[in-house]
Each structure stands twice: as C-alpha cells, then as structure tokens.
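Quick one: structure below, then a few questions.
Here we show just some of the chains, and they stay where they sit in the whole.
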C-alpha cells in the first residue's frame, strides 16, 4: 500500500503494521480532531468549576449535555473516517474474513457511539 | 432553611439566593462528583494521546464510548440528586408555578442527558 492513498486519521486497514497504530495519517484531519478534544477537555474542567462553585444543578446538567453532544460529534467524525478509509479498504479487499470482521466492528461501533 | 436539611450537591430549590448558586452543599456528594469529573478529564487527555500517536481508530472509538458512558453516569447522579432534593422541595411547596417549572425542567433534563 502506498502512503499516498492514506488520508484518514486512522488509516488502519484491518490493523496493519503492529496492529495498534495507523500506517499513515492525514495531518489536517488529525489536527481538527485534536482541537475538538482539547476543547472538550476544557469543557470538562468547566464542569468541575461549576460543581466546585456549587452552581445550580440544572445549569450543570445543561453544560454536561453540551459535552456529551461534543463527544458524539467527535465519535461521528471518527466513525465516518473509519468507514471511508479502513472499512472501505477492507470491503474492497474482498477477503471474506477481513470483510466479515469489519462488518461486525462497524455495527458494534455504531451502536456504542450513536446513542 | 436550616443547613441540616441540605444534602445535595445542588440544593437549589427553584433557584434560591442569587439564582445561580446552591445555598449549601453536602461535602461527600460534591467530592464524589468531582472525582468522577477529574477521572473523565484524564480520559479525554488519554483520547488526545491516542489520536496523537495515531492509534487504530476502532480502539479510539471504544475508548470514546467509555468516556460517553462515564459522563452519562455523572449526569444520572446529578439528575437523581436534583430529583431527590431540589425537585422534591419544589413539588412539596405545592406552589403551582414552582411545581410547573420543575416538571418542565425535569422532563427537559431527562431527555437531554439520558440518551
């Protein structure tokens, strides 16, 4: 596989290489996901501050819902990338075991993150 | 209201005092919520590390689901406290406006956090 075809932050293709790392990563997609996760970290610290300052609990809960929504958004972006790159590569390989594994992984991931 | 009756981390009772802070807070409940939020902050930093190290994206997504589950748990604890203390106080007040406001707030919070 040439590095030129790899454009996702996961670019895994059924766990190539050492099976725990991506072979190659698109810097832009990675940068965007990192920014969103740093913002989420800040929101979680904001929640701690609200609880520490004994803010009205319905306000804390509304803020917590925003963090949940932001995490769902990151999950959706990661899942779409996984589908477009790793899952696509596995499905196009036409290798039955690889394809079967990716179908099961995708169904599992969808139903875990999407709620 | 005497401080002895206040046992929730929100202890709000339809936004008393300045309307943005709780009047009094049970130290133990507050401590438990703070610990969980600090652990979640650590998990979010862990996610950043995984993305930075270009880990396999299905592994990142599984870890992200754990953070979502942990946040739902904090939300559930906050909501139960809100129900047991603030909402209970408002409902027992038998003040129609206060009671109506708390019903609407509870329904909104439930359907935002529970997903």
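So that you can tell them apart, the chains are marked A and B in the order they are listed, and the count of residues begins at 1 in each.
The definition used in the following text is that a contact is a pair of C-beta atoms (placed from the backbone, for glycine too) under 8 Å apart; a residue touches a chain by one contact, two chains touch by 3 or more.
In this text the structure is predicted, and so the values were computed from the model without any measurement.
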{"item": "Number of identical chains in the entire complex, 2 depicted", "value": "4"}
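Keep this in mind: only the chains that are shown with their structure count from here on.
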{"item": "Copy-to-copy rotation for chain A and chain B - C-alpha atoms, rounded to a multiple of 5°", "value": "180"}
{"item": "Distance between chain centroids, defined by C-alpha means - chain A, chain B (Å)", "value": "24"}
{"item": "Interfacial residue positions of chain A with respect to chain B in the complex", "value": "8-12, 15, 19-22, 25, 30, 33-34, 37-38, 40-41, 44-45, 47-48, 51-62, 64-65, 67-68, 71-72, 74-75, 78-79, 81-82, 86, 105, 109, 112-113, 115"}
